[in-house]
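The other protein chains are all here in position, but one chain of the complex has been omitted.
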Amino acid sequence: MTTERKSLLSGFMPWRASRSEAPAVTSKAAGPQGAKGDLMNEHIVKSYEEELALLDKKIAHMGGLAEHILGQSFDALERRDPKLAEQVVKTDKQIDQLERDIEEQVISMIARRQPLANDLRHVMAALRITGDLERIGDLAKNIAKRALAIAHESHPKPLMTGLRHMGELALSQLKEVLDAYAARDADRALAVWRDDENIDSMYNSLFRELLTYMMEDPRNIGLSTHLLFGAKNIERVGDHTTNIAETVHFLVRGVNIIDDRPKSDDTSSTLFSQG
Amino acid sequence: MTVETAPMATGTLIASRSKQDIQARIAKRYAAERRFRAYGVSAILFGILFLVALFSTILVRGYSAFTQSAFTLDVNLDAGAFGSSSPPTESDLLMADYTKLANRALFQVLGVDPANRADAKAAAALLSANADTQIRKAVLADPSLIGKSVQLTLLAHGNVDSLMKGQFDRNIPEGRRQLSDKQLAWLDKAAEAGFLAKHFNTGLFTYGASSKPETAGVGVALVGSLYMMLIVLLFAVPLGVAAAVYLEEFAPKNFLTDTIEVNINNLAAVPSIVFGLLGLAIFINFMGIPRSASLVGGLVLALMTLPTIIIATRAAISAVPPSIREAALGVGASKMQSITHHVLPLAVPGILTGTIIGLAKALGETAPLLMIGMVAFVVEYPKTPIDAATALPVQIYMWATAAERGFVERTAGATLILLAFLVCMNVTAVILRRRYERRW
Partner (left out) sequence: MLNVQTSEIENRAVKLGTTDGTKVHAKDVNVYYGDKRALFDVTVNIPDRSVTAFIGPSGCGKSTFLRCINRMNDTIPICRVTGKITIDNEDIYDPSLDVVQLRARVGMVFQKPNPFPKSIYENVAYGPRIHGLAGTKAELDHIVQTSLEKAALWKEVKDRLNDPGTGLSGGQQQRLCIARAVAVGPEVILMDEPCSALDPIATAKVEELIDELKQNFCIIIVTHSMQQAARVSQRTAFFHLGILVEEGATNDIFTNPTDKRTQDYITGRFG
């Protein structure tokens, strides 16, 4: 109990100075939301309000870190920069620590505050989003590791460009969904969710290209496999981003997204011989 | 931010004051508290002092009333005293000269010559005028005693009684004394011989009014008081409880019921003499019930007690928690059922206490009874409530105005009896309350 409180308090202090930030973000989204009303009154219990804001703060921080190492991992892959790759691994540890932090806070809030309605959704969303962000961090780390593995091989330009585009798209999606979370904007989250289709289709085409590349010359198989896994990792970052988008939608609207999720990742049904 | 700074500001305020200052204030507060306690304790001690003084005075004055001096004499009931017919007729028994028999027995033990007229008269004066009645009673109870010599305890005269109780100053010159030197000599002799002694005074509880202190008792007054208490119970309790239940549970809240309520509260504070006037006007002059009857007294006292009972009952009813009423209504009891099954049983201890306190008040009431002529010299026990009767406090009042030395102690003694009754009633109230009091 005491350790938990201490960790909460240590989290408090640096944040306190910039306290006015958090409500400002939420109130910005109030306009379009209308009756649903994120124009919330403050909690009667102030410390509760503060804990919720702290949760958002931590998620924003974690999201920023995830974005950061994802970008770095792409750079590492492209530039074959082992130092950058090592930095990614280091930053991922921070992300893991943050995840544990947030988890702990959520558990203590559920135990002590018994959040209901939008607060309940808020806390649950935080828990789910941290999980997704942590996975994104792991995937970035994985990409960075692959960058280390293929650092000394030549990179075929067209393949790298495709990978680069895919990565940039995934990164922008992640950025967008984190903004949507901060702004409590369900429509933006829904847009991100729909746009995941693009990443999937890019992955499809990259997959075919890599297959062709490997079939052309068996010596390329080693490099191609790493690149293929890299692509797969980016595609899975996209999936986690969609998860976050779903969570944001649930957080704001209180219901899950109903229409079928666009799926154009058909690699699971693509046979080797088809190439 | 202001919330956080506020307690800090207070903190500095307290801290800024010097330690001595704070201690001085604290000492002052405690001193004030001690002073207040001392006032309270002294007030109570003062009250206790007065109570003790009152009780000890009454006790000292009154305890002697519970003994009475009497001669134990062998009375020779020779047949010659009862007329010529044998066996003697009823009228013979009633008409016989019992005084002569009593005197003869007394002369015998004192060694007085009946032929000496002055001596005989002085000796006869030592016996109570009631001595003949005592012998007659014994003979009427058992006519077979005639012709035998029977040992009887005959009351001594009031003056003898005073002497025996040490209330008599022998140093007063003979001319101004109630008893002559000769009489004193006889009495000393009799007391020494053991046939003049003090006995427990049963007469105090059985006799009625009398002009002779030795034959005066509160018996008749007790019966009168008992009748009145019964009448109060019969009239005031059902009326009072019914009125209280209606007012508390059924009556709508409006001007009329408010007025009634205020008036009931005022009635409880009306001087009791006013009730006496009311009784005189209505029960005696208008309804024609005989004066001095315990029925009138009872009705007047019932009227006087009614507000007390209504107020006590209402308080008891409103003290029953509404949750009990709701519980009863909630399972589908009607209003009437909820009152009779739940509210009234829970209010019983309060009603009982109120009633008994009211009765005790009525028992000790004198003023209204004076108004309706219960200050009567009643010797005979009242057989019905419409016979003339008197009441215990009225009896005390009458004795207090009597001159004889014997009545002074009787006044205090009767007061003790009255107090004993009041204490009994209050103890009963407490016991009933304890027994029926239930938690909810």
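Order of writing sets the chain letters: A and B. Residues in each chain are counted from 1.
Note that a contact is a pair of C-beta atoms (placed from the backbone, for glycine too) under 8 Å apart; a residue touches a chain by one contact, two chains touch by 3 or more.
Predicted model only: the values in this text are computed from it and were never measured.
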Neighbouring displayed chains - absent chain, whole complex: A, B
Of A:P115, A:G137, A:G167 or A:G238, the one touching the omitted chain in the full complex: A:P115
Chain not shown, touching residues in subunit B: 252-253, 321, 323-334, 337, 341-342, 346, 438-440
Where the unshown chain meets subunit A, residue by residue: 35-37, 40-45, 48, 114-121, 253-255
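Note that only the chains that are shown with their structure count from here on.
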Centre-to-centre distance between subunit B and subunit A (centres being mean Cα positions), rounded to whole Å: 98
